[in-house]
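Here is the structure we will look at.
Complex shown without one protein chain; remaining protein chains in place.
Read from first to last, the chains carry the letters A, B and C; within each, the first residue is number 1.
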Amino acid sequence: MRSAIAESRPAFVPVDPDYEARVRASFARQGAMRLLGARLLMLEPGFCAIELPYREDLTQQHGYIHAGIVSAIADSAGGYAGFSLFPADASVLTVEYKLNLIAPAAGELLIAEAQVVKPGRTLAITRGEVYGVAGDKRTLCAIMQQTLIVLSGKADA
Amino acid sequence: MRSAIAESRPAFVPVDPDYEARVRASFARQGAMRLLGARLLMLEPGFCAIELPYREDLTQQHGYIHAGIVSAIADSAGGYAGFSLFPADASVLTVEYKLNLIAPAAGELLIAEAQVVKPGRTLAITRGEVYGVAGDKRTLCAIMQQTLIVLSGKADA
Amino acid sequence: MRSAIAESRPAFVPVDPDYEARVRASFARQGAMRLLGARLLMLEPGFCAIELPYREDLTQQHGYIHAGIVSAIADSAGGYAGFSLFPADASVLTVEYKLNLIAPAAGELLIAEAQVVKPGRTLAITRGEVYGVAGDKRTLCAIMQQTLIVLSGKADA
Partner (left out) sequence: MRSAIAESRPAFVPVDPDYEARVRASFARQGAMRLLGARLLMLEPGFCAIELPYREDLTQQHGYIHAGIVSAIADSAGGYAGFSLFPADASVLTVEYKLNLIAPAAGELLIAEAQVVKPGRTLAITRGEVYGVAGDKRTLCAIMQQTLIVLSGKADA
């Protein structure tokens, strides 16, 4: 169920061995992820996947998941992909991202996957994809390109 | 309280005189706007503003409004700015957008404003801004650039 | 020398069997590619690579290739990746693109690769990468996400 792009991702070595606990604690503090019903599905150094079950209160006017909600899980996936590679005393903020919506965000659930393309001391660049999952069929519905900033010396919590 | 960019916007003549009813009905069908507590604040041909009161369940890990939620109201504002100029028998879909987050999305409420830069028969291009409002202070916290597609012959509902 | 992302690309079947002649004729008409010294390096259905040897008159103020020149070959690569899948009587125009510059565009030459992520009757979405090549070392220096429009019934020349 992993995408070709995700499978080809480079192996990153996290500078903080406890990166997973740090990411999970930060994710748990995102009120918006809780409100939407999003769940951290997979985490590896430089990679993050987030799952969002379909709900009617997440939709736009045609009954598909709203572009903003799609981008919320894509943005969080990218942010935590990057954050997993940050030092323990740094926070992450999104500088910007761009999202192309290429198919209706439909299905039983959405999965947003993001990976770091370029880590850095000040900025990190990620790419992401969002898939709609219906039964065993997975449809690419959005792609993202994102810039993160490393806030050094500002631990996340 | 209107931004300089909004004030300088061109005057568009809607092809559908009932554009306002059409936009309001479509907005009312967006389950996501209801979930977030967003409200249609202002609508003119080619211009739309959406208001979002601050709530803790809309936040990222530092207590600011989540980038995805910021983009949800920016995307809807842009979409309805464009949709206001569409013919009565057409729907709107977001092709893509890009959002720069330039200050923490904080304050008592956010206001997303978007205006059409270029209307068209197939595509429409918009620009948007999101402001955080605290008392009588208004801080620009995000800017957006967006592409919409006109789905002709597919009325919105 | 092919990137992981390029290697994982899907197999597209072109609707126009003469797509290669059509792309090469169109590329040859791009005065800008000739001025820059860019060359069509590889073409497959939904994929295009363009090569640009380093020259001092292509630089920004620090001696690296100018971001606009980087984007020129990325944009053309994306455009022709998409155009290879178009019907014979259609033209291509770029709707928009976004480029992240992630390392200085240096080396003996640049290679821009782009592939179609989503073909379509009206729009096509591509992703691209630009590499700097120095000896046998290849450094990723830019990534792109692009939207193209299919101008049906308007043959390219």
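To be clear about the criterion, a contact is a pair of C-beta atoms (placed from the backbone, for glycine too) under 8 Å apart; a residue touches a chain by one contact, two chains touch by 3 or more.
If you're wondering where the values come from, they're calculated on a predicted model, not measured in any experiment.
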* Asked: Out of B:103, B:134 or B:155, which is the one that touches the chain we can't see?
  -> B:103
* For the full complex, which residue in B:23, B:36, B:65 or B:125 touches the chain that was left out? -> B:125
* Asked: In the full complex, which residues of chain B touch the absent chain?
  -> 4-5, 7-9, 98, 100, 102-103, 117-118, 125, 127, 140, 143-145, 147
* Mind pulling the chain C residues that touch the left-out chain? -> 26-27, 29-35, 55-62, 65-69, 71-76, 91, 93-101, 156-157
* To do: Provide the residue numbers of chain A that touch the chain removed from this figure.
  => 95-96, 98, 122-123, 145, 147, 149
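Following the convention adopted for this analysis, only the chains that are shown with their structure count from here on.
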* **Fraction-based call for chain C against chain A, same above half, different below** => same
* Asked: Which chain maximises the distance between its CA centroid and that of chain A?
  -> C
* To do: Would you kindly tell me how far, in whole Å, the mean C-alpha position of chain C lies from that of chain B?
  => 33
* To do: Could you grab the centroid distance between chain A and chain B? Build each centroid from C-alpha atoms only and quote it in angstrom.
  => 23
* Asked: Approximately how many whole Å separate the CA-defined centres of chain A and chain C?
  -> 27
* **In chain B, residues with contacts to at least two other chains** => 95-96, 98
